[in-house]
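Here is the structure we will look at.
All protein chains but one are shown in place.
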Amino acid sequence: MSMWSAFANPLKFLRLSDWLAPLFYAASGLCIAWGLWQGLWVVPKDEYQGGDIMRVMFVHVPAAWLAMASYSALAVASFIWFIWRHELADIAAKVIAPLGAVWTALCLATGSIWGKPTWGTWWQWDDARMMSVLFLFFLFLGYMALRAAMDTRQKAARAGAILAMVGALNVPLIKFSVDLFTSLHQGASVMAAGGPKMAAVYLWPLMISALGHSLLFGALVMTSMRTEIRDRRTARLRAAALEGGGADA
Amino acid sequence: MTAAPLLSAFRQSLGEAWAGGAGALLPLGFLGGAAVLVPLGIGSDADTLRAVGPGILWVALALSSLVTLERIFQADAEDGTLDLWLQAGAPVSAIAAAKTLAHWLSAGLPLALFSPLLALMFQAEASPALLVNVGLYALGSLAFFFWGGVGAALSATVRRGGLLISLIALPLYVPTAIFGALAMSGGPGSTGAPLLLAASTLFACAVAPYAMAAALRLAAD
Partner (left out) sequence: MPEFDKNAAYIWACFGLGALMILATTLQVILAARAARRRLAALEPGPDGDA
């Protein structure tokens, strides 16, 4: 019966996410579709921002937002797990990392493609945002590699939580140092995303796109957490069957 | 709490780091080898070498910390020494810090002390600034060793953890590399950079021992 108490919260989560995740998928689909339509067809191009290329921000900015938000979520989940040993928090941390890495990679890739016509180069070492996101990407990779290297789930959870918290403590310092580095080198920063002031005609589609990406991210996290909960239960049942009991199932 | 476990951990690590008879020569050889490859790779143009020299030394210091730290906690986890440390009555964080410090003394500090020689090889002008740089390299490499120690403690039970340490520690090395290189650039912002370097090293010394302690308790389980 003790097993059931450990499962009480995951069960509650399964019930909640059963209707919440589809809702998120649907809402994110609507938001992203509206944002795309606005970004590609409706909003006028902005000559100050380099013409049509600024439309890339409707995929780049949501990705940048999610890169930061997902690492923050990873750090918070790790902290909760470290203090309260709440299994769901570890499951959340485990599934957030690869998903966050996908959006971080998307942010880097779109930033790089945006950079080519704007700066004339695929990679700008002097751009603080690109550098910060790159190091965020490394933090995600390190987290995933560390978890994968641990031989038990409990060890993966503990090691991952320690690393995520150390990383989160370092993020402000990394950000500050990178800002300092780039501000002194003063690259040809033609582009000023969010620059002087963003007109409302861009702001709303941008916000809705970011909301859509966030909802999709949330839905994917929920689905992946359901996968992980079921996989852990499967593993426990298999272990119980191996011990010859099987009655525990 | 007594200081005895701390001292013995420190001595043991120092002994490990000097083991093999080569002592500090081994890391120095590593640094020299890495540094000598650079002119072969990028050419011997004096201006280019002068420009990249300080940066190459920072990279070499970061690499040498990663290379030497791979086994710092792994051997202890394997032979049970780690369990003894955990029961020794001294704070685990202090023991981890003592071990890291010992490794820095034998693999980080010698490199910093020899940096003027390498700077001269990289066509730097002989000047008192090179001696100031010794202090900056020493300070920065201390942060490298502490963050690298966190990676080493986290991967103490992982076979072939060396690559993992690099991946974990790399983003944590960023502020030190930036502040350190900036302090030596002589350009704008270089006057305040040594203070920032000192602050980020202090931050590493303050945070890393606790992270190492948490990771070592995990490794001992």
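Per-chain residue numbering starts at 1, and chain names A and B are given in the order in which the chains are listed.
Here is the rule we use: a residue touches a chain if its C-beta (ideal position, glycine included) is under 8 Å from a C-beta of that chain, and two chains touch if they have at least 3 such contacts.
All of these numbers come straight from a predicted model, not from anything done at the bench.
Participant: Specify the shown partners of the omitted chain in the complete complex.
Facilitator: A
Participant: Which residue from A:Cys31, A:Ala63 or A:Leu215 sits in contact with the chain not drawn here?
Facilitator: With A:Cys31, A:Ala63 or A:Leu215 as choices, the missing chain is touched by A:Ala63.
Participant: Which is it among A:Asn9, A:Ser72 or A:Ser224 that touches the chain not included here?
Facilitator: A:Ser224
Participant: Among the options A:Ile113, A:Ala145, A:Leu169 or A:Met207, which residue touches the chain absent from this view?
Facilitator: Of these options, the touching residue for the absent chain is A:Ile113.
Participant: By the contact criterion defined above, which parts of subunit A meet the unshown chain? Give residue numbers in ascending order.
Facilitator: Touching the missing chain: residues 11, 14-15, 18, 36, 40-41, 45, 50-53, 55-56, 59-60, 63, 99, 102, 105-106, 109-110, 113-114, 116-117, 216, 220, 223-224, 226-228, 230-231, 233-234, 237-238, 241, 249.
The rule is short, and it goes like this: only the chains that are shown with their structure count from here on.
Participant: Taking the touch rule as given, give the residues of subunit B at its contact with subunit A in the complex, in rising order.
Facilitator: 150, 154-155, 157-158, 161, 164, 167-168, 170-172, 174-175, 178-179, 182, 187-189, 196, 200, 203, 207-208, 211, 214-215, 218, 221
Participant: Please give the residue numbers of subunit A that touch subunit B in the complex, ascending.
Facilitator: Going through subunit A, the ones touching subunit B are 135-136, 138-139, 141-142, 145-146, 149-151, 155, 158-159, 162-163, 165-167, 169-170, 173-174, 176-178, 180-181, 184.
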